[in-house]
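Before I ask anything, here is the structure I am working with.
What you see is the complex with one protein chain gone and the rest in place.
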Amino acid sequence: MGKILIKPEVCIGCHLCEIWCVVAHSRTKDILKAFLLEKPAAISRVIVEERLPVTFALQCRHCSEPDCVFACISGALYKDSASGRVIHDPEKCVGCYSCVLVCPYGGIIIDQENKKVTKCDLCEGFEKPYCVSHCPNGALVYADQEKGGV
Amino acid sequence: MASLTLKSGLRDMFLEGSRHVSELGGYATVSGSQAWVDALNLKHKELNDLLREVASQGARDITVRNVFGQRYIGTRLNTVSGCNVNLSIYGTAGNDLGAFLNGQRLTVYGNTQDGVGNTMNEGEIIVHGKAGDVAAMSMRGGKIFIRNNVGYRTAIHMKEYNDKVPVLVIGGTAQDFFGEYMAGGIVILLGLGLAEGKNHNANYVGTGMHGGVIFVRGNIEKSQLGKDVGIYTTDDRDMEIVRQYSGEFAQRFGLNTEEILQAQFRKILPLSKRPYGSIYAY
Amino acid sequence: MAMTGYGRKNSERYLPDQGREACGLFGVMNTSGKRFPGNIAISAIKNIKVRGNGLGGGFAVYGIYPDYKDYYALHIMFENKRREVKTVVEKYLTENFNVAYDEQIPTNAQVSLFHPPLVWRYFVTPEKKGDERNLSDDEFVVDKVMHINTSIDDAYVFSSGKNMGVFKGVGFPGEIADYFLLDKLYEGYIWTVHSRFPTNTPGWWGGSHPFSILDWTVVHNGEISSYGTNRRFLEMYGYYCTLYTDTEVMAYAVDFLMRRQGLPIEVVSKIFAPPMWDTIEQMREKEKHLNTTLRMVYGPLLLNGPFTVIVARHNEMFGITDRIRLRPITAGAKDDMVYLSSEEAAIRSVAPDLDFAWTPHGGNPVVVRMNSTDHLLSMDNSI
Amino acid sequence: MYSYLLPEFAIERKTERCIKCRVCERQCPVGGHKYDPDFDAMFSYEEVCVGCQRCAVFCPTGALCVQPHSSQYRLNYSWSREKLQDLKKQAETGGVILTGSGNDKPYKVYWDHLVLNASQVTNPSIDPLREPMELKTFLGKKPDSLEIDLNKEGFEIKSELNPNKMIELPVAFSAMSYGAISYQAFLSLAMAAKEIGTLFNTGEGGLPLEMREKYGGNAVVQCASGRFGVDSEYFNCASIVEIKIGQGAKPGIGGHLPGEKVSFNVARNRMIPEGTDALSPAPQHDIYSIEDLSMLIYALKEVTNYTKPISVKIAAVNHVAAIASGIVRAGADIIAIDGIRGGTGSAPKIIRDNIGIPLELALAAIDKRLRDEGIRNKCSVIAAGGFRCSGDVLKAIALGADAVYIGTSALVAMGCTLCQKCYTGKCSWGVCTQDPYLSKRLNPEIASVKLVNLLRSWEHEIKEMLGGMGINAIESIRGNRDHLRGVGLEGWELDVLGVKGAGE
Partner (left out) sequence: MIRQFDYVVIGNSAGSVGCIEMLRSIDRSGSIALIAEETRRVYSRALLPYYLAGGIDLEKMYYRKADFYEQHGVTALLGQKAVHIDTDKKEALLSGNERIVYKKLLLATGGRPLIPPVEGLDRENIFTFLSMDDVLKIEKALENAQRAVVLGGGVIGLMAAEALCKRGLQVQVIELAGRVLAPVVDEPVSNLLKDLFIEKGVQVITNNTIKEIKGGSSVESVVLTDGTQIPCDMLVLAMGVAPRIKLGVQAGLQIDRGILVNERMETSRSDLYACGDCAQGYDSVAGISRVIPLWPNAYLGGRIAGSNMAGGRRENVWSTSMNSMHFFDLCLITAGLNISAEDPGGFINISRIDEKKKYYRKFTLREGRIAGFILAGRISRAGIFVNLMRTKADVSQFTDDLFNEDFGYGSIPEELRWELLKEDLIPGVVNGNDRIRA
């Protein structure tokens, strides 16, 4: 089961995880194009929580008992049994926000533009989630059970 | 060939000729929790080795006679685990008596020299006489009672932290730079031997002081104080403290607390916790 | 204090460079103490002539002066044959010694060598005065030798032991042997030989091997990269290097550790060529402690860099290489004759039917002692 | 008062690359960048910029460039920009100018004028990748001789030995106290020292209780004039106890940890109330003379039951060789000598830049003096102050040091950019600050790895250099000045260093 764990003691609140999440989910995967040219801009699926001096990033925990999946009325959210990821299919999503209501982490992001939701997909297709690989201070750890855990 | 063995060579003035503790049996007698040590002709390391040895054997009341300047008495008892010893010292204790002391009780029947209770952490030192310079330097905890006078720079850089507050009570007067750099702790200067109308000896009292309190009984002029401190009248809470520790002092030396308290006490406090906060250009 | 600062400027900067050389070595000892003539050593070193370049050769022979065996035999060379220097030296000698006998060391005028010095020998006993009475004879002699070598220009004591002697000069060892008539005049129970291959100029006779102090002699092959460290450490103990050769440093180190500190060669070898830390880690606690402490205390005497050395004194000869055996040594034994050499062939050339021939492990000494077979112990781990 | 100072740095923002992510704004501890939502634009405030380069490193699009401000007074060799700025600053504040890090003035760096030797032909180089290359070093007093017995079990050492601390690499971390540097930085040094098998030095800020068991074996604990956090347990948990007399960056003066840096935890560690100034007096008030030093040395031996080497750290000043000799004779097992380029968290600039002598000369003089007196083996010498690379380290060892302390190099490895603003407590790299928002920027798990990497790389380099000289044990280069040559040095300098000029 893939999951991103946080080390709040060393999160520096730079928000680069959010920036690179946007890049990872952009069309071009290029930071300048993603931010300056792509319309609509991609959305970050990670949120940096702040209560200075404390900061830490939070995103979907890919729960083993995902409330969002149970609450989803359209079947857009499901848990992929092979990878353990909680996956969101935007094609099926109708934007009822039941998942927003039940996610205990606030990990479901509302896509205002499309009136749907979106969420962390652990950067499927990349070797490591972008937020993890781009965190400048090792505050995010990708715990991939298949690869031997934390 | 001697000239080839060592050139000017290195002589260890502390350890040279020190005997191993196993050779010192004749200097000590242990009986249950009591022990008697004759320090005559013992080098400082020999004496401290021996104290450590008798403490390890279970002695908790140790009388040391014929002390003539052996240093660091009590210091190494820290390294005997669970050891809490009453040490009665007869003679003139050497420098750094009870340096880094950590819980023993040292009573000196005689004068002491410099550095009494240097960086002491815990325990008690009672001196039935005077103390030399820098007594209670960097003291961090425990209590020191000096029956008579103290020398220069007494209580220099004494500290405190939370409920760990060192206490120093001096029966007589002190010489200059009394309480220099003080950062914490309670110092009480009783001036018991001062002649009527005579000021305390110390000048530059409390220079650089930025914590703690000095209570003074007897005359001290403003001109005797360092520029970083002020002198104030005591309030009831202050006098509670003074009463308690003067009481302990009196009890140790067989004096009358009430007599001591009859005189006026004043207190010396730092003007700032940060005396040098403003001398820098940022 | 006598030698502090003799002849030294205030800065290391003015000290001459360390000599750089490689060589051929040979040593032979009769463990029963029977004396034999020089032809074995001379033939053997000729066998490995290619290891030298004619710029230095020398011999140390033990047991050559039975008539004067209780006297220190001082071999002194006067480099420019200046009589006035000899006068100064002799004045100094008579001030400090009882000189029983002296003579010019016989040489063969037929042999033509580069710039030979005047070479004289003196058989002496110490005449100690005042505080010097506290010194042992050996310390006294060393002190006086150091004085002559550091303070009197053009005079050089190159041999100072009892009943032994060093003969050396600029040339191939064979030529030196001929020059000093070694095969004709002398018999000894230990012979060590050195054939030198220096990279610097011919220099002078005193720079050849063996190097000696008292009855200790050293012949050495290789270059010690730790020279500066070793030298500066020894200087603390009053050994001032005048020749700036590795061999000199090694001789002093041997003297310091073996004679003055009284350590046996088996321990000294662990100082000169200590086991690697990795190896020490694997040892039993006691052995680990020993080796660790030796390195801790005597680290400055670790001889680093390539070397083979053959050291001799009365009743003992040993050979050892550096700890990673950057230079070779081979030992051979036949009855009571034991041989050490840079090359096995040199031994075989003079003793074809050896009982044993072996090459010991790097850093493992071959110790040849009188009336013992200790040398065979080094066959452990040997090939 | 309106300030007449010129800005030190210029911030250039390439707007075509700026994505307004505000990372720079969040990373700048002095407010050099601000986002204005009304104009949806980023703005820079150069007057506060200290040139720490945090923003430039963290900008994800490389839109920022921070460089020395190009505005200049009329060029004047004597009245430099720095001198003029300092004069104005003092005119405006009336204060002593503080600074951080080490001396940045162009005194000769002798390391750059010394070169090392290598083997060619007459002896072989050794390949450290294949063959052992030994750097273990012992710190402490060595005996003049060993008494060794031969018994049934073999040779056995009879002599009683003085305590020595073995380190795997002759490079340790200089005294940097928790308080001067962040807990994170302090911990990183400890972690790295443990990993490498070398030492870190607590400075005089104490050693946090929770670190003692795990890191005490790699700790040099200091007993300095402030006696902060000092007690018997503190000494006994450590490997070496060091008496700090002086520091290269500020010889002769004390220290002053401003109250704002005395956080809850710093206070706990130093055992002083939170928020008070931690004042370290200039002298140790129980040491007014060399025999007093001796008294403290033996006091520390007493308190540690003679089980720890006692080190004495001094700044390199005139007569340093004689002082060192006195220190050895006073009973010290180790002398640490800190040269004029030694760093600091805070020092008056006038002191840092003008007082003391270069380490190289001091080290050479001390080594020579101790040898001349026959007592070099009675102590180890640790050299400190401005070691920038492994070459410097090996040169120091060849000059005679047993080991070196590195401070600035370690800080740089952790992120420091030598902006010299340590004393403000606003270190943007989380190194020299107690502000929790800033200090967490230094992740000990990362910083300790960087430190370990640094030391490992130096270790490799030292081994390469040793191998090149045909030496496979560090003890064989120690004091081996034959392997050094001077380049571009005058005669007196070569004399003091005790090395020949190149080609000599």
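Lettered A, B, C and D in written order, each chain numbered from 1.
By our rule, a contact is a pair of C-beta atoms (placed from the backbone, for glycine too) under 8 Å apart; a residue touches a chain by one contact, two chains touch by 3 or more.
This structure is a prediction, so every number in the text was calculated from the model and none was measured.
Novice: What shown chains come into contact with the chain that's not displayed?
Specialist: Computed over the complete complex, the missing chain touches A, D.
Novice: Which of these touches the unseen chain: D:119, D:184, D:202 or D:344?
Specialist: The single option touching the absent chain is D:184.
Novice: Based on the whole complex, identify which of A:40, A:104 or A:125 touches the chain you can't see.
Specialist: Looking across A:40, A:104 or A:125, the contact with the absent chain belongs to A:104.
Novice: Which positions on chain A touch the chain that was left off?
Specialist: 3, 5-10, 47, 49-51, 53-56, 58, 61, 67, 70-71, 73-75, 91-92, 94-106, 108-110, 141, 150
Novice: Please identify, in ascending order, the residues of chain D that touch the omitted chain?
Specialist: 183-184, 187, 210-211, 214, 436, 440, 443-445
Keep this in mind: only the chains that are shown with their structure count from here on.
Novice: How many angstrom lie between the centres of chain A and chain B, each centre taken as the mean Cα position?
Specialist: 64
Novice: Indicate the whole-number Å distance between the mean C-alpha point of chain C and the mean C-alpha point of chain D.
Specialist: Going by mean C-alpha positions, chain C sits 46 Å from chain D.
Novice: Which residues of chain C are in contact with two or more other chains?
Specialist: 4, 236-237
Novice: Which chain A residues sit where two or more other chains touch them?
Specialist: none
Novice: What residues on chain D touch chain C, complex-wise?
Specialist: So the residues of chain D in touch with chain C come to 119, 121-124, 126, 131-132, 134, 136, 138, 142-143, 145-146, 148, 150, 153-157, 161, 164, 166, 368, 371-372, 374-377, 398, 469-473, 475-483, 494-501, 504.
Novice: Where on chain B is chain D touching in the complex?
Specialist: On the chain B side, the touching residues are 5-14, 44-45, 48, 52, 71-72, 75-76, 78-79, 95-96, 99-100, 102, 114-115, 118-119, 121, 134, 137-138, 140, 153, 156-157, 159-161, 164, 180-181, 183-184, 208, 210-211, 273-282.
Novice: Which of the residues in chain D come into contact with chain A in the complex?
Specialist: Where chain D meets chain A, its residues are 17, 19-23, 26-27, 58, 60-61, 430, 435-437, 440-441, 443, 445-446.
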